[in-house]
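Before we start, here is the structure in question, set down as structure tokens.
Heads up, one of the protein chains got dropped from this complex, but the rest are sitting where they should.
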């Protein structure tokens, strides 16, 4: 049977929900105050789950120091204290909903993980609203 | 791959664990102080998980404002500041264990969700005791 | 300079807010759904703060095992899984608001503490509503 | 002896730390990545403490429904899903550090509280950084 | 559909990560400061998940009092306030990583559960690092 390890990280960012192909009225109707053109922000909590076999020599699925450094390099150093819409390339043309941010986090980390490992992302936008990818 | 979204809600309620087909002695033996005939109570934390495809237009699995309103209408407006055994129809003849409350929450919400969406309920009776339906 | 030590405990109880000298209308107006005659309930978190000098022999202000046993004997064994209005003597004629529960907890513990120690109670009715006595 | 009651609220906002009388270099040196001109953001947790005598008729220091409505009207309805620097009048010429936001919250609420009540604000910018006013 | 119930427990223990078949240099390189020969320690949070059918008579998957006693007898009474490497038989020759501790917890509990029940362990070493077995 496999084992999963989890590592929690954080980033604080501004964002705005907005679909450029819609009218302002439709954006307001769908996204409400999340569509404030001056942006609002969140403390995002990111939980990275990596599933695999435990190495009998180390007792590790993956070295947490390696995973921590990968999360910093690929995600938190690039998202923390940023405006997701303006400062982060991936969201120039992708609406930064929690669902979309989680998928981008998954893609950025999965490229750098050994293919024998399975990856899942949980992203908390607030304590009350959070998402998981893949489900 | 699908995405899951979670919404957390709360209700504060009184309850008593009791099987009317049993003797008082057997109820005391099985349910202990949870069978206090004068009731006790909890701050219940409810976590609703909805799994589906992300709509490419909105970036949402489901609009959280819609999900929040549905949870209020179907569950928290009806359970909050209530005695589950006396005030809530579903528990007139069903023992309000965390397991049974979670299943009732699932049934009440699932009736109102699009069939393409999958639903799971997590209910915290205390920080130390919680349940999930379906597992 | 003195040191404070804190011990956290819990009890789950039913209650109802109600002033018997008022009409039902006034009780409803003031206490709203907290006045449900069938009761509702909470997971109460109790934080007991004891301030004093550190004993140079033990390095303790008070032995936490002693404080834990005192809280159980005086409070949690008597309040947990109870209906505060019906089962707890102190609230037979005292409205069990968080403010009043905290004062009763203080009185019950303070009688059994060495007079050189100072006592303060914090009581969480929910994560969002809590009280402290004395302020 | 007096009793304190606490009410917790939340708002999610964007902000930027910046002193307009300084050069860009000095702003960067002092405020680092908190000075991102495109803003970043936080989930702010606000804890409002009100100290006073318990009313013997209600068992309340202050009706929590009244306090909750006052916090919404004066603070969260005006700060939530906003850019503090651009959308909130008080921070047009005041740097929105946690210290300054806490003081503004205090001023806005204190104007509407009975003078017999004492007010203190705790504001969490993150789980690791928070402030209290007055100390 | 089945239901899962969760019970949370805790133990505070010292440990050291170390592979006796490696040189000191390799142990330092792989385990860093987790390999301090004088040990360090953690507050471990253990979450035990048991999945099964709800008994229609009790409304329980498993009686939480039974599960709580089993966790105490098999795990927390034997691990709490111990040095895992020196005091706990299972880790005399097994490196007490979170992955390995979780598997041992699973084995110790699973032997005593009805075969119709499915068991999963989540173990928090810190708030930021945790594991799950089986994944």
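When the chains are written out, they are named A, B, C, D and E in that same order, and each has its own residue count from 1.
In this section, contacts are C-beta pairs under 8 Å (C-beta built on N, C-alpha and C of every residue); 3 or more make two chains touch, one makes a residue touch a chain.
Keep in mind the model is a prediction, meaning the values are calculated, not measured.
Student: Would you list the chains present here that the left-out chain is in contact with?
Tutor: Across all of the complex, the chain we cannot see touches C, D, E.
Student: Identify the residues of chain E touching the omitted chain, counting contacts across the whole complex.
Tutor: Listed in rising order, the touching residues are 10, 12-15, 33-34, 36, 38-43, 80-83, 86-87, 126-127.
Student: Determine and list the chain D residues touching the chain excluded from the picture.
Tutor: 17, 19, 30, 32, 94-100, 102-103, 127-135
Student: Need a quick check: the contact residues on chain C for the chain that isn't drawn.
Tutor: 1-9, 51, 54, 57-61, 63-65, 118
Quick note on the criterion: only the chains that are shown with their structure count from here on.
Student: What are the mutual neighbours of chain B and chain C in this structure?
Tutor: none
Student: Chains touching chain D and chain E alike, please list them.
Tutor: A
Student: Any idea how many Å lie between the Cα centroids of chain C and chain E?
Tutor: Centre-to-centre distance between chain C and chain E: 34 Å.
Student: So which bits of chain C are touching at least two other chains?
Tutor: 127
Student: Sort out which chains touch which and give me every pair.
Tutor: Those chain pairs satisfying the definition are A-B, A-D, A-E, B-C, B-E, C-D.
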